[in-house]
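Each chain you see keeps its place in the complex, though not every chain is here.
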Amino acid sequence: MSEQNFDIVVLGGGSAGYAAAIRAVELGLTAVVIEKDKLGGTCLHRGCIPTKALLHSAEVAEVARESAKYGVKTTFDGIDIAAVSAYREGIVSSKWKGLQGLLKARGITVVAGQGRLVGANTVAVGDDRYTGKNVVLATGSYSRSLPGLEIGGRVITSEQALELDFIPKKVAVLGGGVIGVEFASVWNSFGAEVTIIEALPHLVPNEEETISKQLERAFRKRGIEYSLGVRFQNVTQNDAGVVVTLENGTTYEAELLLVAVGRGPVTQNLGYEEAGITIDRGFVITNDRLETSVPGIYAAGDIVPGLQLAHRSYQQGIFIAEEIAGLAPIVVEDVNIPKITYCEPEVASVGYTEAKAAEKFGAEQVSSFEYNLAGNGKSSILGTSGSIKVVRVNEGPIVGVHMIGGRVGELIAEAQLAVNWEAYPEDIAPFIHAHPTQGEAFGEAVLKLAGKPLHAI
Amino acid sequence: ARLDTARRSPVVSPIVRRLAREHGFDASHLVGSGHDHLVMRRDVESFIAEQGEPATTEA
């Protein structure tokens, strides 16, 4: 039994937690991070990083298959899943090593163990107690399922999907959100037959509708099947496979069912409610400065309702450290945080969809233009299609940018600045994008909205 | 006056425009020191600094 004091006690060493600790020590505070599993959390070990490694292997497979189009003679001989795993694990372990070194170099105490909030400013790990002037809760999320849908055997979540040591012949994916379409994309590239089951009327249903529709078209062309607008009813499994039944009676047989219906907050049995923290449907409720209902206790990352993204977690972690240090950081609303879906083709967006912008600013007050990548030289060279749609307030700023196409994820960085800085299309128009880049497509849409289209009518 | 509401100097940076707005004026009402009177960040910042110092403002 020991007791240690810090300025900030962080429960959970994922993106949100370690970012808070790093920023805290930069500001001259002392910090401890309590982590029961591995520093880096979901993103590094079971999320962003390993999935993007799989997606890169998938991209390489697609390039190899299509290489004749570009005058490169190759024979595609299939996927070596053991080598894919070795590559994925290699990336994760080297980043993990880097992260551990970083926290060490920063002088952050990292405690290995399961923590529990035991009062307004203390976290207990076994018999040890860590007391802070402030506490940051950052315990992250887990793969949810649906009521009555049990995970196990051939019914898996992203954790198991990542580590499969074989490529399923046929796989069903429950959920057409980010994680579902990313795995669908990988498995299709690896040669599996894939069917996505989504209850809402579109794939990536949080995105601009025109983008969802283009993704559906692209997936159809790739041979990825999907069922939209009908709810899942149940699944049965046996040695041979699974049978998924929808509410309309349609059935799908497959070797595996991936359940990708969202992620729930890890907040149960951690002492949160006992400490008086307001919890709603499992999420920790905070004010817009990320402070919980208990003064001095903050929450960050996937346990806070809203977008579940690693960079939002970083941002919230940093925000809390600065808030505690009295720097009065600015709030970035979720709508202005960029989102990327790394399937092929990629989807990326920031700001309002056109429909939401019309709601907020009035339909008459909003204009948009969607530039087709068919007019973009670099996209033609890469052999990709898609579009970039920009939404503006008339005589006002750009409030939404929505993209689909191979490699467009990187283009969201520019759009993020434009939207957050409230740029008018007229502010961007004088700065012609480098040629030939995919970024020119954003430029063309902006030029059009500024009343001066170049390669558009 | 340094700030002239009839003036329409070019402003191209949303950051510069916002900085002025947050201090209660329109950047395009300043004389810009950039190419062809483009209002630069330094113009807005120096104007704010002047305004902020009571010693230099008229009573």
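Quick notes
For clarity, chains are labelled A and B in written order, and residue numbers in each chain start from 1.
Basically, contacts are C-beta pairs under 8 Å (C-beta built on N, C-alpha and C of every residue); 3 or more make two chains touch, one makes a residue touch a chain.
The model shown is predicted, which means the values in this text are computed figures rather than measured ones.
Shown is a single representative of every chain type; counted across the entire structure file, the complex carries the copy numbers A x2, B x1.
We take it that only the chains that are shown with their structure count from here on.
Touching chain B in their complex are the following residues of chain A: 397, 418, 421-424, 427, 430.
Interface of chain B with chain A (complex): residues 12-15, 18.
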